[in-house]
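Of the protein chains in this complex, all but one are displayed in their positions.
Chain nomenclature is as follows: A, B and C, assigned in order of appearance, with residue numbering initiated at 1 for each chain independently.
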Amino acid sequence: MGIVLDNLSKIESLPGGGLALATSDSLINWARTSSVWPLTFGLACCAIEMMAAYASRFDFERMGVFPRPTPRQADVMFVAGTVSKKMADPIIRIYKQMPEPKFVIAMGGCANCGGPFYDSYAVVKGVDRIIPVDVYLPGCPPRPEALMYAVIKLQEKMRKMTVKGGLGATPLQAAGSRKLI
Amino acid sequence: MTADEILAKLQASFPGLVKSEAPVKEYPTWTVPAESVRVVFERLRSKFSFDYLDVVTATDWSGPINPKGYPQSPAVAAGAAAAPSATAKDIFEVVYLVTALSTGMRLCLRCEIPRKEGASVPSLYGIFMAADWQEREVYDMFGIHFEGHPNLKRILTMETQQGYPLRKDYEHLPDKFD
Amino acid sequence: MTKETPTAIKADQMFINFGPQHPSTHGVLRIALTVEGEVVIKGDPDVGFLHRGMEKLFEARTYSQGLILTDRLDYISATHNNLGYCLAVEKLAGIQAPLRAQYIRVLASELNRIASHLVFFGTFAVDMGAFTPFLYAFREREMIMDLFEMLCGGRLLHSYVRVGGVSADLPAGWTEKCREFLKFFKPMLKDYDTLLSGNPIFRSRTGGVGVISADRAVSWGLSGPVLRASGVNYDVRKADPYCVYAKMNFTVPLGKNGDCFDRYYCRMLEMGQSVEIAFQCLDALAGAELTPGEVMAKGVSKMLKAPAGQAYAHMEASRGDLGFFAVSDGGLNPYRMHVRGPSFINVAILQEILVGCKIADVVAILGSLDIVLGEVDR
Partner (left out) sequence: MTEEILQPDISGPVFNHANGRLLMPETRYWPTDMWKSPWSLPTYRRGAAVLAGLITGGAAAAWFLGEIGPRLAPVYSFIEAYALAYGVPAVLIQIFWTFIKGGILLLAPLVNALFAVWWERKISAHIQSRMGPMYVGWWHGVLQTVADGIKLFLKEDIVPDCADKIVHWLAPVVVVIPAILVFAPVPFGNELVFADIDIGTVYVFAVGGVSVMGIIMAGWSSGNKFSLLGGLRSAAQLVSYELPRTFAVLPVVMLAGTLNIAEIAGFQAGYWGGIIPRWFIFYPVVGQVAFIVFLIASVAETNRVPFDIPEAESELVAGFNTEYSGMKFALFFLSEFAYVLLSCLLMAAVFFGGGAAPLPFLEFLPSWAWFLSKVLILMFCFLWFRWTFPRFRVDRLMDFNWKFLLPVSLLNIAAGGILIWLLS
């Protein structure tokens, strides 16, 4: 639906267009924040805490988070675990397969900066070296509540998105900071 | 049938087999010459029913760690060891641990091979299938060749990995991710 | 991505990457499947996607710092790794943990075994398509996580077992809560049986699938429930008892024909046995002769210098025979620390048993082996 989003900002020139644009922004952002579909993609220990977050005690689905197995239908990618160099290419490929607007939550110390393996020869020191990251979640492994807090932080970021910013993509992506190696 | 009786029986046909002086604690440890590793294991398996291969691993005894092997300097000075020359020998030591499930006996065999490029040990692929991946891992980490292994290639590290990481003198060449 | 489509592929065959990112590979394992229609012709697993160079890092850490790395090996049963590491270092340095610490170690590792088998039960059911058992298994597991959180602050990675003993004694009120959980958990096992074991669709999906005969299992060096499902009676807690397992009386469940269902059912019965062992430990700990508060061996400093030598210690982790081969040259850091990961050795047999089964069976067999990629790739 890129066509819709591209030309939607043209209605601002119409009388009262600004108001219409603002309300459409809030509606789009409400829809995006209340149905965050993550990609079930666990690498290491943080994946087990992610599964615990989906389980019945910390039920993630209360917030509308519904895990999807295929990158085509996912909005968010939880990078949960250590990113090893052999795994870097598949992660970049999966990130490219996800439709716009896409977000990344780097979960756990290993995904943020390499964590306890900061001096290992086989680990990428942080997933933001290969894909742009929206929310960094510290902890090793972070508690399920912390993961929910990261999703809430991501939702706050989504609410700041505007259609005028181009394609309704995230403010980060709009600034073209996505340099993929 | 204690470990020593088995050792005595085997020493008749393998003169090189000798009780090693630095044993693995609580395990009868023998030193085997490199070329007769496979034959000894066949004999152990057929005659003395040592049918379960626990561990195949190796150690590089060539002195303390080279700090350049780590992309960033680790927290503790790498290899804050005793006098470096005390234990340094220019050898690879390949260690096998084998168990007899029926009698519950455990045995450790180790063999020392010189630390040059063509260092190789006969593979146990045919006798124990467990050796398949463990030997590939030892090759991946140390560069020790196992003759007779059908597909001896890297198993854990990337194809584009230069050098063998667990060697003490391994230097890490920064790639696009560092 | 390692792009290697084998050249010898015929027209009606298809090469599928059961890729590093797949809902049912329990992490990052890639199986290169050559498939004809639904039947697998050749499948060889490709590991290393979570390789963090642990054994290289051990050589740059002191003995107490190395403990933190062992948590991340088999991250579903962290206490087992810590215990294996500490047994090896204690054998190397000649330290003996006090008796109370040994009882607490056995209790913590049995609780962790239950938690690990619950994760297996949940994910194996999801692989078969039944989503609900996953939620029930994790509901009970959350209670064990609460117990560990009270014990050592960490839910998943504990670092509770230290070289020479245990980091701290049981907090006040912990034994009552543990007893309460064990009493609550015992009848739950019967619920799981009715929920999944008795289900005809589940029996038809797992019965007779991925059969491993006893001698192939021994030749491939398998260990843990995978080996015992093929009928080989080898449990390190009985064969080579460590800590106070010699004093515990429990039975080791054995399977008959080594198929997916036997591997599943061995783990369910093991959970029942773990509850029995935990009860015995709690009774012993409540007894008078173990002086409370004395849980750490005397004179074990953080900057431990083990005398030169080599030692190998192994224990029965939830996935199999987890062994640590420690070599010391008298320095602060271990000179060489090799980890015998049971999952690394168990996953190798996939090359043999995947031939001729269907794609749905690949998922069943991989789930029944219950591997953890942290321990496979180290």
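To be clear about the criterion, a contact is a pair of C-beta atoms (placed from the backbone, for glycine too) under 8 Å apart; a residue touches a chain by one contact, two chains touch by 3 or more.
Being a predicted model, the structure only gives us computed values, none of them experimental.
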item: Touched by the hidden chain, restricted to displayed chains; value: A, C
item: From C:41, C:68, C:150 or C:211, residue that would touch the chain that is not displayed; value: C:150
item: Residue of C:94, C:171 or C:307 touching the missing chain in the full complex; value: C:171
item: Option touching the unshown chain, where C:100, C:205, C:228 or C:319 are the choices; value: C:205
item: Interface with the unshown chain - residue positions in chain A; value: 1-2, 4-5, 27-28, 30-32, 34-35, 55-57, 59, 61-64, 66, 68-70, 72-73, 75, 97, 99-101, 168
item: Hidden partner interface residues of chain C, rising order; value: 14, 16, 22-24, 38, 125-132, 135-136, 139, 142-143, 146, 150, 168-169, 171-173, 177, 180-181, 184, 196, 199, 201-202, 204-205, 293, 299, 301-303, 358-363
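The criterion applied here is as follows: only the chains that are shown with their structure count from here on.
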item: Centre-of-Cα separation between chain B and chain A, whole angstrom; value: 45
item: Approximate Å spacing (C-alpha centroids) for the pair chain A, chain C; value: 32
item: Touching two or more other chains - residue numbers and ranges from chain A; value: 86, 119-122
item: Residues of chain B whose C-beta touches two or more other chains; value: 69-70, 74-75, 156-158, 165, 170
item: Touching residues on chain C, where the partner in the complex is chain B; value: 2, 47-48, 51, 53, 55-57, 59-62, 65, 91-92, 216, 218-221, 232, 234, 239-240, 308-312, 314, 321, 323, 325, 327, 329-333, 335-336, 338, 340, 344-345, 348-349, 352, 377-378
item: Footprint of chain A on chain C - complex, ascending; value: 1, 19-21, 23, 27-28, 48-54, 56-57, 60, 68-69, 72, 75-76, 119, 122-123, 134-136, 138-139, 141-142, 145, 155-157, 373-374, 377
item: Residue ranges of chain A in contact with chain C within the complex; value: 40-45, 47-49, 51-52, 55-57, 69, 81-82, 84, 86-87, 89-90, 93-94, 116-117, 119-123, 140-141, 143
